[in-house]
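The structure's right below; bear with me while I get my questions together.
One protein chain omitted, others in place.
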Amino acid sequence: MTSQYYVPPTSKWPIIAVIVVGCTALGAGSLMTYGSGLPFLLIGLAGIAFVMYGWFRDVINESMGGLYDMQMDRSFRQGMGWFIFSEVMFFAAFFGALFYIRVFALPWLDGEGAKGVTALLWPDFTASWPLMNTPDPSIGGPDAVINPWTLPLINTILLVTSSVTLTIAHHALKEGNRAKLKNWLIGTIALGLVFLVIQGIEYVEAWTQLGLTLQSGIYGSTFFLLTGFHGLHVTIGAIVLIVLLFRVMKGHFTADNHFAFEAGAWYWHFVDVVWIGLFLFVYVF
Amino acid sequence: MKRFALTGICFLLLAALMAGSTYAASINTSTGWNMPPGVTDVSREVYSLHMTIFWICVAISVVVFGAMFWSLFAYRKSKGAKSAHFHENTTVEVIWTAIPLVILIVMAVPATATLKKMYDTSNAEIDILVTGYQWRWRYEYLGEDVSFFSNMSTPRDQIQGLEEKGDNYLVEVDEPMVVPLGKKVRILLTANDVIHAWWVPDLAVKKDAIPGFINESWFLVNEPGIYRGQCAELCGRDHGFMPIEVKAVPQEEYDAWLASRRDAAVAEAAGADREWTMDELMERGAGVYNTYCAACHQPEGQGLPPVFPALAGVGMSVDPEQRAEHIAMVAYGKTGTAMPAFGDTLSPAEVASVITYERNAWGNDTGDMVQPSEIRDLLGK
Partner (left out) sequence: MTPETTQSVSQHSVSDVASGHDAHAHGHAPTGLMRWLLTTNHKEIGTLYMLFSLLMLFIGGTMALVIRAELFQPGLQYVQPEFFNQMTTMHGLIMVFGAIMPAFVGLANWMIPLQVGAPDMALPRLNNFSFWLLPVAFTTLLATLFMEGGGPNFGWTFYAPLSTTYAPPSTNFFILSIHLAGISSILGAINIIATILNLRTPGMRLMDMSLFVWTWLITAFLLIAVMPVLAGVVTMMLLDINFGTSFFDAAGGGDPVLFQHLFWFFGHPEVYIMILPAFGIVSLIVPAFARKRLFGYASMVYATASIAILSFVVWAHHMFTVGLPLTAELFFMYSTMLIAVPTGVKVFNWIATLFRGSISFETPMLFSLGFIVMFTIGGLSGVMLAIVPADFQYHDTYFVVAHFHYVLVPGALFAIMAAAYYWMPKWTGHYANETLGKWHFWLSVIGVNLTFFPMHFSGLAGMPRRIPDYALQFADFNMLSSIGGFLFGFSQLIFVWVVIKAVRGGVKAPAKAWEGAEGLEWAVPSPAPLHTFDTPPEFVPERDSPSRHSDH
């Protein structure tokens, strides 16, 4: 290999990142434990945003300055790929929990299967999914659940479409058609934001009208766990896309060198795929 | 070379030590070196399975370590050994993949058979619901109207070293579980708070007691005796202090015991029909408190903040306004915390006396009395 792999000099960003991440964790911990610590949490979160800005700016400058080669590009790609894999496993844990509850735990509580004797403890319980009545009635299930064929269906269409629009934008980038790139990227972001708004409406409705909350037994727990973390990822993805949009407008990326764009796109597609799983197993079936 | 010889001797000594003690373990089962063979057919089967796999492992060790130490000895550089150049050989690699596979199958076959037997809880003649509490067991003989708590009976002074330790230190209880000989006993296991595990080595039964779920297991004892065990799942502070005692007795003795248990329950319930004096309540209450409450709230009511609140001098126990809340707390417990509901497991007399005790002990001196009849009426017993 003739080119030299770029080894960055010492950098202040990682250690600042550690400090702000630690600050966030401490703030969150004491907020939950002692009810105070919000300032720490907020400072931490703001700090994280600041670090991302500074750290990525350095990287972008290095990249634009021609310090990187193909090998570096591959490192970034692999890094992003494995990171997404780790996210897949994070969601896999939650889906695993959902399936375990539905396939094993609830039937057992209702007196079926290998641990059916358990029903002795809950004589009045009948299993169902969505679980409207919890084994211990004092916890209380939801009054109703979200109909998949209303807002969730719209959201599905929105997200799937956004994956398509993003791909179109990517192709535009590869063709060097900047205007098309910009427009389709804006379209993608808009779809993502509308998704988030609808998800918000759905949450408010669930919480205030359907009695579907984190506290309403295992259905509410899994519902908000899965959709909540997904929503968080959509939010992050949307922020990433917005940053990409700004960079596009500043003239960053070339037709054959635009790793950051691709990484953002992979992330978006991943979030989209997770949603399909959610739509099927949280809402429909 | 001298250095190698020394090294070798050290290794050999160690190996001899370990081999010697394992051998001792295999012949001497009464002094607590090895798994007890136990007193049921299943436990003996488990024991022989254990010994089979143990000897297989010993044999594997002898071969593997033998080959290794011989190589170390024979091919020392200090003795001028020159290294050979081979570095692979498909035939031997296939062989040493296949042989372990065969050995494993040899182990798996009897294991599967025994496991199937252990899982067969059908045709049991007696059903006992065993519930784990922090930190005691409760036994309910289903269909017999008999249920009671079983608490460790080793005095705290023995644990603190203020008194000499008895023979059954930490593995003795106030009320053992009693079972008849020759009957298949099915136990249904659950828990009231956290996960516990019910384990009696001589019966080869170890099964988790999980809150909200029921696990099954069974045993059939043929030899009379007292079989001791312990909780085998970390369940909090006094996990080390929740022993199990199973007493296997002839059928007649078992029947008599059941009858006496029922009589005692009737007498206990009758306690709620009469008026108790303060002294009576306080005396009974002290006993109940030390058995059921002191583990969390501490003998002097000082608690272990922030998890276990103090009862002496603070809170509802000294507040004349909160007598009703206090009764409700003890009777119904508080879900989402460690505070259990005692209303349906203790008798009205016990509940009433412990509340009275709390309201008057350790300088709480509210002068309030709670009568058993009040509790009985509240709980509708």
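So that you can tell them apart, the chains are marked A and B in the order they are listed, and the count of residues begins at 1 in each.
In the analysis below, a residue touches a chain if its C-beta (ideal position, glycine included) is under 8 Å from a C-beta of that chain, and two chains touch if they have at least 3 such contacts.
It should be emphasised that the depicted structure is a prediction, and the values quoted were computed from it without experimental measurement.
Although one chain is not drawn, the whole complex shows that of B:Q158, B:N290 or B:Q322 it is B:Q158 that touches it.
Touching the missing chain, out of A:A49, A:M64 or A:A92, is residue A:A92. Where chain B meets the chain that is not shown, the touching residues are 3-4, 7, 10, 14, 17-18, 21, 25, 31-36, 45-46, 49-50, 53-54, 57, 60-61, 64-65, 67-68, 71-72, 75-78, 81-89, 92-93, 96-97, 100-101, 104, 107-108, 111-112, 114-116, 118-119, 134, 158-161, 165, 167-171, 189, 193-195, 197, 199, 201, 204-208, 210-213, 215-216, 229-241, 304-307, 335-338. Taking the complete complex into account, residues 1, 4-5, 7-15, 17-18, 21-22, 25-26, 28-29, 32-34, 55, 71, 74-76, 78-79, 82-83, 85-87, 89-94, 96-97, 100-101, 104-106, 108-109, 113-115, 121-122, 131, 134-136, 138-139, 141, 214-215, 217-222, 224-225 of chain A touch the chain not shown.
In this text, only the chains that are shown with their structure count from here on.
Centre-to-centre separation of chain A and chain B, using mean CA positions: 44 Å. The residues of chain A lying in touch with chain B in their complex are 108-109, 115, 117-118, 120-122, 135, 138. Per the touch definition, chain B reaches chain A in the complex via residues 129, 188, 190, 212-216, 335.
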